[in-house]
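Missing here: one protein chain of the complex. Every other protein chain is in place.
The first chain written gets the first letter, and so on, giving A, B and C; residue counts start at 1 in each chain.
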């Protein structure tokens, strides 16, 4: 294998306390020509302040419509080993838990068939195998299949669902995020692998309102754990926090958005019917406070990045559901949403944009859900109301007309 | 004069503790046929649940394009005395202060030439003389002129400016609202009387952020008093409030939106550089706290009712100006705004709608004002920035291009 | 034309100074503090030590000249002839003599004008013309106002509320009563599309302006029975009547479908929280003259719910903001409906974009 290309600019990124991606590429480049050329092209980008990738074509594995991002260098003469440099998105296991055994198997496959570079993980959550050629796609798929790893989403399909570690390692998880993620992923394999939507659709599950997978900002359907009854309080532990110097009035109560707490120096009182389940008090006193016992989740819809209609946050669709296997209520609503969106959504229109275009009220009618006050921050401020019915002269008994 | 028409429905509105408009109409009807027919037509409206007025035509006094609202009954046969029933809008004196002498003179004129009914006052602030015929308009104008009352605005012109009583009767007025109102009204007589704008334009002046003329909600230009330095505190008076039982921590400090106050039981401390001048603490302790000494006003732009683009609140244009006679800085900005709006505004487009259509930044460019952070609640959230300049290849010294 | 030239025009309103009582002229800009002595009566104390007493009396706003003369008589008797009106159309008497307060209060009561509307009270309703004078009205103004204030007069005459409560009424979406920022707003609404009189459109209206006037683009030019006219796509119409404002041949009023809607939680002052719009509470109540009992009952219900649950100083909207709208709907018993969900321009921003919920 030839020497590594000279990379005076990139070399500067090998110093400093944080681990260096340049060192990673170099380490791979020691034994892989793709990575070597990547290093060279990247140095050129750094020099010229411009990327050198071409718009990708459609490549993939047989029978799948997504999961591979085609990528070609625009300098194939200079960097022939990355003239093709496709990425494979591999569906990670829920919660990103691994054994060293499984990781080593993936590494071995990627050593054989790709650049030896990965992202652990991509921002949707997939294992990203970074850079290979078309002819290697099918072999990688085959070998990964042997260790039960399937391909993730890309294009106008369901994207790989992801979740926080939930009940596996967190005391606050109000439902089993990993179980739901696995269940939905398995149930919707066809939608995940064969793009048939107007645009992408993402699920992210967080076990509580801290939302450790940024679900409310980054998924078309955000499923966030919460509880309906009262916060569990251990008054002794509260006093212990106070004794150890926590200023409960200013640190805890002073930050409660619902202003529903009180502390007389001995007992902490929470007026739970006003509590908005923000988690703050629980976050700062984890030994004393815990979510209630009647747990479930809030289902929200519609978040996305800015293109085209501006960024959106998900908004409440179902204020509270228990969310227990087999999750039929949830799947029914998902199916209804997809039906309506596939029927009337425009190309490249995310579900959040679709709802804003047709109106939330009409959307609810279409998916068969009753409007509830929890869906809005506040009722309308403008008087432009589409009243549904009006009376015609001569209507008997003043019946309403459609 | 004939008997009053039978009004069984309206009669029900004569009982009860609040003064009755029906009794007012009846009292006028005793000696005025217009009011008598108004009573009859109104009873008919109450019976039929529908109004009986036709869309007005253009009527007015010579040389004036506004100030009179033409009105015609759609039942001229039944109620001939109100077949024509126009309203005159008379420019009230700033602050709605009167002497009994001046009011009596107005009453005498209206007794001779109109229905004898008035609104004291209309919601824009005018004296509303309710109901007369076209041939009386000119005589009313002439006679009112003798006691120095001129006609107010209507149509696409400057509307009659109005203000709170300000320094005349309020300790909190941060500038002289009545003087400014009078000055602007006199200065812009032509704009007030001869509609030449794309649509109406309203000024309202409030002496402090309590905004007792609802200026921020109801005027295209809202001028609201405020101060720049520190709230004046009389610590003895603070203690007196505390001694008399006021819970300063919860009633005053607990409601401070800036969370910039502190009370140690003896001294009230305000971190004035954080204070947002909301008035709350001053409102509840008027004997102890007063606005600072460096007084002036915030100028805001754009509020209006919902038709067409939805209701708007005014937003900050000038964070702070001293506002002293002859108010040349203010008039200059007003003239610039009108120039730009008259040039590029569409018919029936209020200035607030215009700004939203062209963009605040472009509007500021056009009127020659620098953008300042006080104009926005927060900077943009979307990345759709129109950068003004870009570099061309070969630009010497990387100069920016337009 | 010579006539017009000579005619005195554009002389503007009389200068306010001539209407100010001497005590105000002397203390102009020198007021130090005020105190509400009892409902409807306050004193302003000047740095000079001077005291000005104000008595505020309710007014129906629609007043006949003889009533104005009554006011003048009282002003002459007790106030050296000085009086004023407020921005909410009440009448205020300006006194310098403390001993005149009680006799004037008594005389005003005799005249049928309650004293109050100050401090933490409900003051008079800002309102509009209604069937008395406007062609646009979907309801009457004065009749509802009288009925509601009769019902709430105790709150005008005492100061037992958590804070100020401002009610406004507008008889159509033009909102001359500027109800868009009120604690409680009563808004006249139509609920059926305009019924175009195709025989008159061409003659009375400018067709392009009519099409352009519609906020939802429901109107397009059309030839009907061979006449140039316009066509309304009924599903797109939300009854705003803006087309009628520019075209008399498109009337909206309809006894069967007109009525009022109730909006709450708006405010104007900058005190504590920022000014904010009113939000839809009750989508529709049919017109029921002469006393609109369903409206007065709904308003009273809202006032009492707020009064018994809000913290001190909390305006209606501030209270609801604290507890959240879902809780408000549960407490009020008002049914949340599709109509409450915004579907105009900024609708997406009104959706609940967090899990901050109460149960």
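Criterion: contacts are C-beta pairs under 8 Å (C-beta built on N, C-alpha and C of every residue); 3 or more make two chains touch, one makes a residue touch a chain.
From a predicted model like this one, the values you see are computed outputs, not experimental measurements.
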Chains in view that touch the one left out, judged over the entire complex: A, B, C
From A:84, A:136 or A:218, residue that would touch the chain that is not displayed: A:218
Where the unshown chain meets chain B, residue by residue: 209, 211, 216, 224, 226, 228-229, 257-259, 273-278, 298, 300, 302, 312-316, 319-320, 352, 355-356, 359-362, 364-365, 371-388, 390-393, 395, 398
Touching residues (missing chain, whole complex) on chain C: 270, 274-275, 345-346, 349, 353-356
For chain A, residues in touch with the removed chain: 9-10, 12-13, 15-22, 24-25, 27-28, 35, 38, 42, 45-56, 62-64, 69, 71, 85, 87, 91-104, 106-107, 110-111, 116-121, 123, 125, 130-131, 145, 147-150, 162, 164-165, 167-171, 173, 176, 178, 182, 185-186, 189-190, 192-193, 209-214, 216-218, 224, 251, 255-257, 277-280, 283-284, 286-287, 290, 305-311, 313, 347-348
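Methods note: only the chains that are shown with their structure count from here on.
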Far-end chain from chain C, centres as C-alpha averages: A
Distance from chain B to chain A - Cα centre to Cα centre, in angstrom: 49
Multi-partner residues of chain C (each touching 2 or more other chains): 173, 175, 180, 215, 240, 254, 277, 344-345
Chain A, residues touching no fewer than two other chains: 381-384
